[in-house]
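Every protein chain of the complex appears in place save one, which is left out.
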Amino acid sequence: MATEGLVRPGVTAAAAPAAARAAVDAFAGRHRYRLLEALPWVAAIAAYAVFPSYLPLGAQILAMILFALSADLVLGYAGIVTLGHAAFFGTGAYTAGILAANGWGEPITGLLAGAAMAALVGLVSGLVVLRTTGLTLLMQTLVVATLLHEAANKASSITGGDDGLQGMEVWPIFGQFRFDMFGRTAYFYCLIVLFLCWYLARRVVHSPFGRSLTGIRENVRRMHAIGAPVVRRRLVIYTISAALAGTAGALIAQTTQFVGLSFLNLERSGSALIMLIIGGVGRLYGAFIGVPLYMIAQDRFSEIQPVYWYFWIGLMMVLVVVFARGGILGLVDRLRR
Amino acid sequence: MSVNKPSAPNGPALETRGLCKSFGALTVADAIDFRLERGARQALIGPNGAGKTTFVELVSGGLSPSAGQILIDGAEVTELPQAARVKRGLARTFQINALFRRLTALENVTLAIAERDGVAGDLLRPAGRHNRVIEEAFALLESLGLAEDALRPVNALAYGRQRLIEIAVALGLSPKVLLLDEPAAGVPSSDTGLIIAVIERLPADIGVLIIDHDMDLVFRLARRITVMVQGRILVEGPPEAIAADPRVRQVYLGERAQGRETR
Partner (left out) sequence: MSDALAAVVSIGFHGLAFAMVLYLISVGLSVTMGMMGFVNLAHGVFAMLGGYVMTSLMTRFGVPFVPALAAAAVATALGSLVVERLLYRRLYGGDELDQVLLTMGLIFMSFAAVTYVWGPNPQPMHPPRWLSGQTDFGFRSFPTYRSFLILCGAAMVTALWLGLERTHFGMRIRAAVDNLRMAQSVGINTSRLFTWTFALGSGLAALGGGLGADLLAITPSYALDNLVYFLIVVAVGGLGSIRGPFVAAVLIGVTDTGFKYLLPELGAFFIYALTMAILLWRPRGLFGRA
């Protein structure tokens, strides 16, 4: 125990021993890139070569990874349990879709428009929703999504209603890369967008802002007591997350040339939660593991018998919650120790 | 780069004027006029239900008063939420540890320092690059004898050491006013000395208010004692005067005397 007087705050450790230096460095170096982080991208490029006939599914998987990643920011990092994330996904999808169905098929601007609209919905709904906690918050997020679902249903002249949006025409990217029927352009389009968004998410997560989100999740009372503007921080991450979710929705809309009401429903919101719990919540890479497993399994099951899919995914959710709370990444952690 | 503004050199660090709080017909704070001077070492004592916890919540911003004013360093903060009062120089510890249990000790303190310095809202630069913040946090932990626990998660540490981290987090805010709510509560008596030693060495210009039941701790650390009973300040003064005051004895011992009679 130190015998000198208490060091005044504001004074740095002048002569810290080597162990102390090492401790501080370990803490400070958490944001550095590790070799393992290249794995998902290598795998994605390898998949392009190895599974040329599955590229459309692959593109969808990449877009949904973005969706789950956006949900992880809010759920895993900020600790906001939401049942309405599809609201942003659907907003982005319908925005890009309606543009493409009404004469403006340029993909990049459509994507940005989708992200912007979704961010707006996130900001406005966040102002309402994020003042509350617990069941009330859960309810509000669900109501926002259901509200938008109902609006899309009723405004069928614009959205196509129950039948979905028809007549989307997406132009080639940069005038050069046409969306071909093998899904090659779609695959790389989604991959690049995912990469850029992942990079952004990673920066945010490792920033002081991202660390403060962890604090908000772990002990909100303490965050207030150290002067953190909690509601504002949550609003910022909620808006960013909404923008990313909207981007994912726009990607799906543009690459499948279809948008339907299912983009806004409870099942869609739930699927984000499910995909994250499989991979591991709050770990940035949970989405990269959970989404492919979920979507490939769903793809397989939809050929056999769709009803059984619900049984097994439901059972899996129950088992994961009871036995394997941290998802696959959590299991890996436990094995490593 | 603290956000605390320079202040009037002679004013009290913390002051309340006519502070009142009622829940319907129940008055828990009754026109409290309280001063905590700069650099003070003051204690707030009183029997259970006296309103000490309410007072702390009112001052820190957890409860809003029915009437009265609260001033930190001469500036009125009555309408401000808790986070804003922290920015004006108020820090508190909680009676039951309120730490980020799954995060490391170092992380706990860096979060506080980052908020103080206004870098916590930085979205794009990696937290690891803010070397100054991390080093200061480590130095603070070191000065409290917690250097070896810096990278361990808080929930893996002994409760006494967690209590010290609670104080470290509050210190990281470079406060002008520090409210210590039962700092040794829940700590095994073998570790109480550690906590007392830390409090004894707090920087001289911080006004410290200790709320506690432990008379040994109070009489050892406080230069001035405020006695609160039923939401009102009964008497204030140096420890010897308080110990000798018949009213104080009545309040504390009177209950015991009554108990003896009924037995």
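Order of writing sets the chain letters: A and B. Residues in each chain are counted from 1.
Operating definition for what follows: a residue touches a chain if its C-beta (ideal position, glycine included) is under 8 Å from a C-beta of that chain, and two chains touch if they have at least 3 such contacts.
Only a predicted model underlies this, so the values are computations on that prediction, with no experimental measurement involved.
Asks: Quick one: which shown chains sit in contact with the chain that's not drawn?
Replies: Output: missing chain touches A.
Asks: Where the complex has a chain not shown, which of A:147, A:200, A:231 or A:331 is the residue touching it?
Replies: Missing-chain contact among the listed residues: A:147.
Asks: Looking at the full complex, which residue from A:81, A:116, A:158 or A:331 touches the chain that isn't shown here?
Replies: A:81
Asks: Which residue numbers on chain A touch the omitted chain?
Replies: Interface residues of chain A facing the absent chain: 75, 81, 83, 128, 131-132, 134-136, 138-140, 142-144, 146-147, 150-151, 153-154, 266-267, 270, 273-274, 277, 281, 307-311, 313-318, 320-322, 325.
One rule holds in what follows: only the chains that are shown with their structure count from here on.
Asks: Roughly how far is chain A from chain B, centre to centre by C-alpha average, rounded to an integer in Å?
Replies: Here chain A and chain B have centroids separated by 40 Å.
Asks: Per the contact definition, I'd like the list of chain A residues that touch chain B in the complex.
Replies: Chain A residues touching chain B: 1-2, 4-13, 16, 20, 23-24, 26-32, 203-204, 206-212, 214-215, 218-219, 221-230, 233, 236.
Asks: Spell out the residues on chain B that touch chain A in their complex, using ranges where they run on.
Replies: Residues in contact with chain A: 2, 60-61, 81-84, 86-87, 91-92, 94, 98-104, 106-107, 110-116, 119-136, 138-140, 142-145, 147, 150-151, 169, 171-174, 194, 198, 201-203.
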